[in-house]
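Take a look at the structure set out below.
A single protein chain has been omitted; all remaining protein chains appear in their positions.
Showing subunit A:
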Amino acid sequence: MTANHTYETNIRIPFSFIIFGLLAFFLSQILLFLSTRQLSTGEMRLPVVLSAVHLLVIGFALMTAMGAMYQLVPVVFLTPIWNESFAFIQMVVTSLGILSFSISLAFNIQMAIFSGLLLTCGIVMFLWQMFMTLKKQKKRTVITLFVGTALICLLLTIGLGLTLAYHFWSGRQLIDHDLIFKAHILLGFSGWFTLLIFGFSYKMVPMFSLAHHFSMNTARYVYIFYISGLVLTFISFITANDRLLSAGLQLMAVGYGLFAYHMFAILKKRMKKKLDKPFLFALLAIVFGVILHIAAAGFSFESEIHSRIFSIIIYCYLFGWIVLSIIGYLYKIVPFLWWTHRYSKKIGKEAVPTLKQMINEKWIVMECCLFVASLIGMIAALASSSTGLFYLAQGGMVLFSGLFACTIGSVLLK
């Protein structure tokens, strides 16, 4: 079989999403820094904190994931993007939705339903784009299963988010508010982000390490255990059954553990002995993920489940697993995007830099160390309720987000 199709997406699409994501990341960290006093007391559900968290999760993580998907889906699934013009419109609608939604959450939470509807439009447009693109895929793989399920979870997450916004607007609850809130976090973090990172890791880990001749059999067990755990945990929220919650979290931990083992097995088959530094940080995120899943399953055995402990676990899950994974991969994806734009027409004609030469690895190492140190500081601050430590650690996160944006921006000067 031979193929001469083109799978390159217009570079402006992923870049516009990623640049928005970097700005949202920086802004979210400043907002969290300004809310330090309240956060250090363990109070998480404050308007400004909700605004900062949504800027981080939707503005940075989701927008970056969308941008990366516009670039990766065509090459990973060997299927061109369904409609590029539609992608630009979707970018504008989603950006406006995120900005207005974050402002609403901070200043007038009752009105968040309206900006939430705009945001939902943007995300639904993205889901439609992906549905139309994946529909054209000739040969479906286990990666399609992970990514497809992640997209379904994203749809459910925004549905639940919209229900929460309706509660704030109407002042009455359609369904128990706490149940919706927990399910919103579960499906958003573990359903959407984790399954998406799982799916793309199956492509990116072998690609960045040049691993071949490995078995993909474990992937199906990863899927079965993780999804079973996700469903059981979701049901435990509905039934308010702690035993079921414990069983669900244990199954998720088994699924995640199998994923980590599978990644390790793939890496053992690699040809590239010295792995790139940004990629190592993406792998470090997997180690954090294993620890957090085990911790969540372990604490669920406690007769009285402490919401403070789970708040810390959720914070670590967001930063240590989701955000660190995205950061690690972004340090690889942006040089590639810019290289494609700047040098892909010059390859074969003149000497061109390698992707490694597009970004300063020493800076990456320093930045990622700062990120990890700040994360550990935040965990200690949350656990000890120390305002001073909180300021220091969150200050580190603000510094990181600024340096991160500068390093990514510096690629565009190459």
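One rule holds for everything that comes next: a residue touches a chain if its C-beta (ideal position, glycine included) is under 8 Å from a C-beta of that chain, and two chains touch if they have at least 3 such contacts; residues count from 1.
In the analysis below, contacts and distances are computed from a predicted model.
Peer 1: Can you match the unshown chain of the complex to its UniProt protein name from these: "Circularly permuted type 2 ATP-grasp protein", "Nucleoside-binding protein", "FeS assembly SUF system protein" or "Fe-S osidoreductase"?
Peer 2: Listed in its UniProt record, the absent chain's protein name reads "FeS assembly SUF system protein".
Peer 1: Considering the complete complex, identify which of A:Val352, A:Met366 or A:Leu403 is in touch with the unshown chain.
Peer 2: Hidden-chain contact among the options goes to A:Val352.
Peer 1: Kindly state which of the options A:His212, A:Arg243 or A:Lys414 is in contact with the chain not pictured.
Peer 2: With A:His212, A:Arg243 or A:Lys414 as choices, the missing chain is touched by A:His212.
Peer 1: Pick from A:Phe126, A:Tyr343, A:Phe390 or A:Phe404: which residue touches the chain that isn't shown?
Peer 2: If we include the chain that is not displayed, A:Tyr343 is the one touching it.
Peer 1: Suppose we count only contacts with the excluded chain; which residues of subunit A make the list?
Peer 2: So the residues of subunit A touching the unseen chain are 1-4, 6-8, 71-72, 75-78, 203, 206-208, 210, 212-213, 271-274, 336, 339-340, 343-345, 347-349, 351-356.
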